[in-house]
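Left out: one protein chain. Kept in place: all the others.
Right after this comes chain A.
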Amino acid sequence: MAEESLIRVDGVSKKFCKSLKHNMLYGAHDLARNFLGLPRGPAELRESEFWSLDDISFELKRGECLGLIGPNGAGKSTLLKILNGIIAPDRGRVETSRRVGALIEVGAGFHPMLTGRENIFVNSAILGFSKQETTRKFDEIIDFADIGDFIDSPVKHYSSGMHVRLGFAIAAQMQPDVLLIDEILAVGDAGFRSKCYNCIGRLAERSAVVFVSHAMPAVSRLSTRTMVLDHGKTSFHGHPAEAIAHYHRLFDNQMRPTRQGLGSACIHSLQVLDAAGCPVRSIVQGQGLTVRFGVRTDVAITNTCLDLVFVSIADEVVAECNNLVAGKTINLQAGSDIHVYVHIDSFSLNAGIYRISALVLSADMIMHYDWQKDIASIEVRADRVGVAGQQYRARWTLTDSPQETSK
C-alpha cells in the first residue's frame, strides 16, 4: 500500500462577512447551533457574506510540498489557519496528522518583561513541548538563535531581528508531520536566512509542507506542486512553473494601458515578434525577440530618445532598450510616421510576465512627447524560475583539468 496522506483537504469552503453587525449576528447564530449540537443551517451565503475559500481540495504525502500563491486576499492565509485548526471550515473537511507545526508568526507569546531564557520555556510550552524536551534542546536553541548575552535580558530590549531569531530557534525544534509556512523566509539578516532555509529543508524532508509565499523563486525551488488561489477558488493546481505563469497571467488580465506626455508624438502600435517575425505573447527564455512599434510625430525632434521599458509583476524595472545607450542617433521629422524594429538576440529575463512601456523623449530625457504605459506585455517561459531578474543561460562545460579543453 502506498504511504498514506498526512493531510487531506476535501471541498473546504469558508465564508466571511463584510459587515461587522451581520458578522456578530451570524456568529451568535452559528455558535448556538454548534453548542446545541444541531446540524448547521443552509450553507448558502447570507446577506453581506462572501466565500473567502471555495471548494478547495488537495492531498499531500510525506516529502511533498505544496506552494500556495495568489493575489492579496485570495484566501491563502485563511486556508493555512483552517489547516492549523485555528478556524473551522464552513463546508468540507480537513483530515490531518495531529503533529502540525506552523512557522507562521514566530515569537508570538513572548512576554516583554521576561528574559529570553524564561521566554524559551514559555514559548516551548505554547508550541507543545514538555519541560524535559525543552531542557534537552535548550543549548541547541540558544546556539541557533545566536544572540549572545542578550539571552538574559528582557525580551523588550531585543531588536526585531533578535526577536525573530529566538522565536525561530524555538520553533525549529519541532518535528512535525505537517509543516505550515507563511512567508517565513523573509526574516533576519542574510546569514540567519540561510540557516532558516537549511532548517526548513531538514524539516521538509520528513513532513508534508504547505507554504504561502509571494517570492516566486522560492515557490519554484521548494514546491513539488503549486496551487494558485484567486478569490477563494483554485485557479490552477499543478506543476510549479506552469502555476507561476498562470499566477502572472492573473495580473496580465488586469493590465490597463495608460497614456501620458505632451501628445505631439504618438506611439500608435507596438507588437512583440518572435525570431520568425510573427506576433507573439510569450517566448521561451533565451530566444531572440523583436519589438516593432510605429511612431507618428507632429513636430520635428532631433536626436530623439526612444525608450522601451520592461516592468515585472512586482513593479520593478528589470530591463530597458534605449537608442541613446545603444549609440544610435534618430532624428524625427515633423509629420512623419515611421516603424521602429528593436532586435534583441537573446531575451533572457527571468521566467514571468513583463509589461512593456514605450516612450518618446527629448535627448536630455526631460520632455515626454509620448509615454505609453503598459502598452503590451510579454511572457518569458522556463521550467525553473530563478532568483535574479536577468538569467544568463550561458554555455556550461565540465572538465577535470585546469584548462578548458572542450569547445
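Assume a contact is a pair of C-beta atoms (placed from the backbone, for glycine too) under 8 Å apart; a residue touches a chain by one contact, two chains touch by 3 or more; residues count from 1.
To be clear about the criterion, contacts and distances are computed from a predicted model.
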Query raised in the report: Hey, which one's the missing chain according to UniProt: "Teichoic acid translocation permease protein TagG", "Integral membrane protein", "Fe-S cluster assembly protein SufD" or "Sigma-70 family RNA polymerase sigma factor"?
Result: "Teichoic acid translocation permease protein TagG"
Report task. Quick one: say which of A:Asn84, A:Gln173 or A:Gln391 touches the chain that got left out. Result -> A:Asn84
Query raised in the report: Pick from A:Gly73, A:Gly128 or A:Gly161: which residue touches the chain that isn't shown?
Result: A:Gly128
**Report entry** Residue among A:Val94, A:Ile142, A:Cys199 or A:Met367 that touches the chain left out of view
**Finding:** A:Val94
Query raised in the report: List the chain A residues touching the unshown chain?
Result: 4, 6, 16, 23-24, 27, 30-31, 34-35, 39-40, 81-82, 84-100, 102, 104-105, 108-109, 111-114, 118-119, 121-122, 125-128, 130-131, 154, 177
